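Just one protein chain is left out here, and the rest sit where they should.
Labels run A and B following the written order; every chain starts at residue 1.
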Amino acid sequence: MAETFAFYLFSGLAILASALVIGQRNPMYSVLLLVASFGAMAGLFIQLDAPFVAVALMIVYAGAIMVLFLFVVMLLNAPQEDALQYDRTHPFRHPVLMRFGALLAAILVVQLAYALLRAPDLRVPVAGRADASVVGSVAELGRVLFDRHVFAFEATSILILVAMVGAVVLARRESGPQ
Amino acid sequence: MIPLNDYLIVSAILFALGATGVFLRRNLITILLSIEIMLNAVNLTFVAFGRYAADVNGQIIVFFVMTVAAAEAAVGLALVIALFRNRESLNPDAFTSLKW
Partner (left out) sequence: MTRMTLTFAIELLIIFITFFMLINASAVLVLAERKIMGFMQQRYGPYLVGPHGLLQPLADILKLLMKEELRPKGADKWLFTLAPILSVTAAFAAFSTVPWGAETTLFGLLDRPVKLGVTDVNVGILVIFAITSMGVYGIVLAGWSSNSKYSLFGGLRASAQMISYELSYATSLAAVIVLAGTLSVREVVDSQAGTWFGFIQHWWIFLQPVGFIVYAIAGVAETNRAPFDFPEAEQELVAGYNTEYSSVRFALFPQAEYINMATMSAVATDLYLGGWHGLLPFYTPIDPLIEQYGLGWLVFLAKVGGFLFFYIWMRWTLPRYRYDQLMHFGWKFLLPLSVINLLLTAAGVLYFNG
C-alpha cells in the first residue's frame, strides 16, 4: 500500500520533472528540474532494492554532472532560447512542429510499451523471483564488479582520463601569436 | 507488489520525453540534458530487470552507463563552450557552414 503510493509518487515526479525540463525556455530551470528528476529516480531505485545505485546516482549525476552543466550555463550566460531571424516563434508554439513532434513522441511510447510488454510473463511482481539479499548487498556488487568486470572497470578509468584531457583541451582559449 | 510492467512503462515514457527534447529543442544545453534523461531511463530499465532476475549485473551495467554519461557530458560541454566562443549562439541552427 505504502509501496504503491511511493512508486506512483516518485514516477509521477520523475515524469513531470522531465516533461518540464524539455519545456522550459530558461536553461537554468531545466538543469534544476533535471536534478529534481534524478532525485525521484533515486527513490525508484531504492524501491528496486538498489540503494548503492541510487546514492551513486545522486553523487555522480546530481552532485557532479549537473553542477558541471550549471557552471557552463552560468559561464556562457546562456540566453533564453532565441530563435534565428527567420524563425521567431518558440519551437513549442510552432504549430506544425509541435503537433508532429508530439505525435512522434506518442508513437514512440506506444512502440516501446508494446515491445517491452509483449512477453506474457512480465506481468509479475518485480520482487517476485527472489529476495533482496543478493541484489541489494553492496559487498556482492563490489565482488562481481572487481572480479568479473575488472577489465571494463579499468577501461572506464582510462575513458574518464581521456575525457578529462579532451575537455580541458577543447575548452581552452586560443593562445599564442597566431 | 509493483509489477515489472509499471517500471518499464515509466522508463519508456522517460525515454520518449528525452528523445522529444533532443529533436525539438533548439538549445545545445537542453539537447545535452535530454540525452541525460534518455540515459537515465535506460538505467531504470536495467535495474528493474536486474531486480526481477535477481541478478546483480543490472546494477553493474548502470555503473558503467553512469561513467560513460559523465565522460560524454564533460566532453559535450567542452564542445559547447568552444562552439559558443566561435558563434556567440547556442542554437544548433546557427552552425550551418558545413551544409551544402
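Methods note: contacts are C-beta pairs under 8 Å (C-beta built on N, C-alpha and C of every residue); 3 or more make two chains touch, one makes a residue touch a chain.
Keep in mind that what you see is a predicted model, and the values were worked out from it rather than measured.
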May I ask you to name the displayed chains that the omitted chain touches in the full complex? A
Full-complex contact with the absent chain, from A:13, A:58 or A:144: A:58
Which one touches the absent chain: A:8, A:71, A:100 or A:114? A:71
List every residue of subunit A that touches the chain not included in the displayed model. 28-29, 32, 35, 51-52, 55-56, 58-59, 62-64, 67, 70-71, 74, 136, 138
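By our rule, only the chains that are shown with their structure count from here on.
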Subunit A - residues contacting subunit B, complex: 3-4, 7, 11, 14-15, 18-19, 21-22, 24, 27, 30-31, 34, 37-38, 41, 44-45, 47-50, 52-53, 56-57, 60-61, 64-65, 68-69, 72-73, 75-76, 78-79, 81-84, 87, 91-92, 97-98, 101-102, 104-106, 108-109, 112-113, 116-117, 122-130, 134-135, 140-141, 144-145, 149, 152, 156, 159-160, 162-164, 166-171, 173
Help me check something: in the complex, which residues belonging to subunit B touch subunit A? 1-21, 23-27, 29-30, 32-34, 36-37, 40, 43-45, 47-48, 50-60, 62-64, 66-75, 77-82, 84-85, 89-91, 93-94
